[in-house]
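For reference, the structure I am asking about is given below.
Here the complex is missing a single protein chain, while all its other protein chains stay put.
What follows is chain A.
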Amino acid sequence: MIRAVIVMNTQGKPRLTKFYDFQPPEKQQEMIRKVFGVLCNRPENVSNFIQADDIFGPDCKIVYKHLATLYFIFVFDSSENELAMLDLIQVFVETLDRCFKNVCELDVVFNFNKMHTILNEIILGGQVLETSSEEVMKAIEEISRLEKSTSAVSLIPKAVSGKLGR
């Protein structure tokens, strides 16, 4: 199963973290630090896999992808196929790209709740749920459409929009 999904930038700042087994925040930070330590020491043009049993427990591996200023990292155990995980990262990134039109780090920073929504459509409880970015997009659009329609009914946004206008 997939143990965790981490997105961080090349300075080691986490941009999205999701652990499928609960980890207390301090432990999470420690893991993120260690992963970053390993990643930034990797040379260019090497494999995308890292044996990570010293960070995440026995049998755990990391697959990562370095895109622009971001690292996309999936942590999983031996029941998953490394190459397939690499493609799952691809699915995730493709979906982000569709969603934000040329995704960049800023999109990721300001929309990490949306990132979580996307991730929840792809991975559920550590298992791969959906691998077609089109299907994911459909679900996401449906959610935002319905969210809009419900929030239109509700009676808040005056204050917020006023604030934004400033």
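Methods note: contacts are C-beta pairs under 8 Å (C-beta built on N, C-alpha and C of every residue); 3 or more make two chains touch, one makes a residue touch a chain; residues count from 1.
Just so it is clear, contacts and distances are computed from a predicted model.
**Student:** Of the candidate names "AP-4 complex subunit epsilon-1 protein", "Exosome complex component RRP41", "28S ribosomal protein S9, mitochondrial" or "DNA topoisomerase (ATP-hydrolyzing)", which one corresponds to the UniProt protein name of the undepicted chain?
**Tutor:** The chain we cannot see is recorded in UniProt as "AP-4 complex subunit epsilon-1 protein".
**Student:** Which parts of chain A are in contact with the chain that was left out?
**Tutor:** Against the missing chain, chain A presents residues 13-14, 16-18, 22, 24-26, 28-29, 42-43, 45-51, 53-54, 79, 81-84, 86-88, 90-91, 106-107, 109-113, 116-117, 120, 124-125, 127-132, 134-135, 139, 142-143, 146-147, 150-151, 154, 156-157, 159-160, 163-164, 166.
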